[in-house]
Structure formats: C-alpha cells, structure tokens
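With one protein chain withheld, the remaining protein chains of the complex are depicted in position.
As written, the chain order gives the labels A and B, with residue 1 at the start of each chain.
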Amino acid sequence: MSIEDLTNLPSELITMAHGSGGKATRKLIEDIFTSAFQPDGLEDQARLSNTALNAPGVQLALTTDSFVVDPIEFPGGDIGKISVCGTVNDLAVGGAQPLWLSAAFILEEGCEIALLRRIVASMSKEAYLAGVRIVTGDTKVVGRGYADKVFITTSGVGIIPPQRRLNSENIRPGDVVIVNGVLGNHGATILASRDNLALSTNLVSDCASLGHLMEAALNAAPDLRTARDLTRGGLASALNEITHDTAFGIEIEEELVPLHQEVSGICEILGLDPLYLANEGRLVLFVPEDQAESTLKAMRSIEVGKGSRVIGRVVANHPGVVTIKTMYGGNRIVDTHIGEQLPRIC
Amino acid sequence: MCLGIPGKIIAINDANLLMATVDISGVTREVNISCVASKPLEKLIGSYALIHVGFAMALIDEHEANRTLEILKNFGMASEMLQGTQNVNLADKHQEDLGEHHEIR
Partner (left out) sequence: MRYVDEFRNPQAAQWLLSKITKISEEIDRTGDNPISIMEICGGHTHSIFRYGLDQLMPTSVEFIHGPGCPVCILPKNRIDECIKLAEHPKVIFTTFGDVMRVPGTLKSLDQAKAEGADIRMVYSPLDALVIARSNPDKEVVFLGLGFETTTPSTALSIQIASREALGNFSVFCNHITLPSSIKALLDDPFITLDGFIGPGHVSMVIGTHPYDFIAKEYGKPIVVAGFEPLDLLQSLLMVLEQIRDRRTEVENQYTRVVPEHGNPLSLAAINEVYELRPKFQRSRPNEIEINRLSIRKNYRAYDAEEKFVINSDVDRHSVTAEPDGCACKLVIMGRAKPTECPKFGLSCTPEIPLNALMVSSEGVCAAYWKYSRMREIKVSI
C-alpha cells in the first residue's frame, strides 16, 4: 500500500503512518493544521515581533496547559475550543493581552480525521474570536489505547502592559468579589454528556475566551486587585487558592451565587456541590468596592460578561477561610475538595 | 441517608418494563416506576414522584404538600404580627442584580 493510499483511506482514520514523520505526516499537517492556522512559515519555530514589546516596562507572560476531556465534543464546545480558551484565559486573568499560541497534538491511532478537522476548525475560530494566532505546533501519533482520541497541549504568550501588576497580595478587606455569570455549566454539561449517568439536559458549556472581558474590567477598574479563571475545582477551589496563606478571608452569599436551574437539578440528583463544578469561561475578580459598579457595567457590555455580579466580599475576620452564608442566615466553610466530586446516593 | 428529589413524570416509555421519563428541574432521565404503579400508568403522567437511584419511590401527594405549606403560612402570619420585618443584609443590597437574569435559580 502506498502512502497516498494510506492517507486516502475511505474511513479516514489516523494511522501510525501519520506519526512517522514522512509523507503522511506532512500531508496531515498541511491538510489539517497549517491550512487552518496559517502560521507565517513552515519551520519548527515561530518568529514573533510586536511593537508593544519595545515599550519600557512591558512584561512577557508565558503559560502552558494540557487538555483532555471526555467526551471530546460536547454541547457548547469541544477539546479544541477548550484548548484555546483555557490558555487565553490563563494569560488574561494574569493581566496579559494574549497574542500567540502553540498547539501540540497527541493523536490516537484510529481517531477519525473528520473529528480532528472539526477540532482544528473550532480552535481556529476561537483563536480568531480571542484575537490570538496559533503560530506553531506539533503532532504525534500513539497506538490505539495509549491516548483517548486527541490530547492537546497549548502554550500561550501575551504581553503585560507597564504598571499592570495583578496579584492576590493587593487584595484588601472590603474588596468585592465578582463573577461573570452562572457557575458550573461546563462541569454539569460534561457530566450529562457522559452516557453512564443517562441524564438529558439542554445545558451548554460556558467555554469561552475571557481576554476581552478582562480588558474591559481592567479599563473600568484601575485598581482591580487580581483575577482567577474558574476551571476544575470551580469557584470553591479558586477562592481557597487565593486566600491560602493570606491575612484575609472571603465571605460569599448563596443567594447571590448565580446558577442555571438545570445545573442545580443535576447537583440535586447526583448530590454534588455546584461551587466545585468546573467552568471554562468563568472568572472571579477582586475589585475595591468603589470601583465595583463601573466594573460590572463594563463587564456586562460584553457577551460573556452579561451575567456579571457581586457574590461576596473580602473580610479580615477569618484569614485563609472561605465561607458561604446560606439563605437562612447560617454560614458554612467552603473548603478545598479532596479529589474529584463523586456522584452519591447518601 | 438517601438522596431523593422530586421529579415530574412526563412520559411512560415502556408499560411492560415500567419505565418512564421524569423531569427534574429541566434535567430528564429514564426511571423505573414499579414502586408507584398502583394506578393506571397514563394517570401517572404529570404527577410528581420522589426519585432515588433511578427509581420513582413514592408519589408526592399534592394535597398533603399544600396542607404542610398552609401550616407554615399560618406560622408566618402569627409571627409577622409579633415581630415585624426581617433584618437587612448584603443580599438585599444586591437585590437588583438578582432580578435581571432569568437564568438564576
């Protein structure tokens, strides 16, 4: 069988030949990746220039993240979209303007090429929306069973303008805590998309890039303290991470935490706490109280920030501890979770 | 013990195997209705059942639920006369935020 035959198999599956470094590899890269991402050159190296880099005080931000998700396509997104959003958001919440991404793929032998095409198209679209370019990448193929269809690692480079220094050390008691919309939609969507629970919902993942939202918030709140994107572990983990080893605590209110009715439904059925559900397009911001209104206004002017609202505030009372006030006036500690939340019957 | 949640029976899927679809806050799942199949199955549609581990374990009695709520309401009227209004907190301050998103629970 010739290489041409291999790459034109009727079912169009990834074979080991696609990882051989030979003709099949090149054809795959040209057909699928470079045609979608259109990097400047075809060398193994992106050469980047940007006039902003010349300004004094500018810092470069670099981040990297690996993405595995089951199922690989789900309502509201797929692994490709997440791999762009996740890295863009890591840069954005650090105060960086995301500019360039690299993308490395580990493909499982037998993965459908049509699936790969859809994933790459969705990366390309999301990169366009987020205003970043995917400038370099890599592909490897592993034998069947050694990966789950597609794993993606993206790295991102952004620039942090002079004088912009987001840091949790800036947080002061009295600051307000803002989120940009309903929580847990991504985690609940993924759970419901898995066949084993046999649940049907109309939920879609919140998966989205937050670069523009962060810029809007930063412009509206000159003293914005810090931000975190809410990924696995949800709001609870992000808040705990921020208060860890600090001189302040956080108090949020159950009544103010926005949840989609179906997310509440899934949590009731499976006995999960929505505060720990994963998100892929949500962030938490800390701003001084007097800048809260203007921040909210700016955030709400952007699609992904329409649901922005204050959910609580920073306090000096209980350093390192996050609490939530229930609707009945009782309080409980929102702790870091031990491992993944498991569906329960008790 | 025993996580259970009310769900509305919206369709009978298999009368022989006693399987039905329930809606729980917009989330649907197929459940077994053996334990509530004491009346003609089509009459179950629209009723609420207590769902536990994929089984409808009990039909929820609307009349009884209303009776319980009525008792609570009477408490409320009695205590309101005694106490007046509730305390104000941050929740009230941000009440305007709450109203504007229909997605909120």
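As a working rule, a contact is a pair of C-beta atoms (placed from the backbone, for glycine too) under 8 Å apart; a residue touches a chain by one contact, two chains touch by 3 or more.
In this text the structure is predicted, and so the values were computed from the model without any measurement.
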item: Displayed chains contacting the withheld chain; value: A, B
item: Touch criterion as defined above, residue of A:126, A:206, A:253 or A:280 at the omitted chain; value: A:253
item: Sites on subunit B contacted by the missing partner chain, in the whole complex; value: 1-6, 17, 25, 31-32, 34-38, 48, 50, 52-55, 57-58, 60-62, 64-69, 71-73, 75-76, 78-80, 82-83, 86, 89-90
item: Where the unshown chain meets subunit A, residue by residue; value: 196-199, 251, 253, 268-271, 312-313, 315, 317-318, 321, 323, 325-333, 335, 338-339, 342-346
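As a working rule, only the chains that are shown with their structure count from here on.
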item: Approximate Å spacing (C-alpha centroids) for the pair subunit A, subunit B; value: 34
item: Of all residues in subunit B, those that touch subunit A in their complex; value: 1-3, 5, 24-30, 51-53, 89-91, 94, 97-98, 101, 103-105
item: Residues of subunit A that touch subunit B when the two form their complex; value: 182, 192, 197-202, 253, 255-256, 258-262, 264-266, 268-269, 271, 306-307, 309-310, 312-313, 325, 344-346
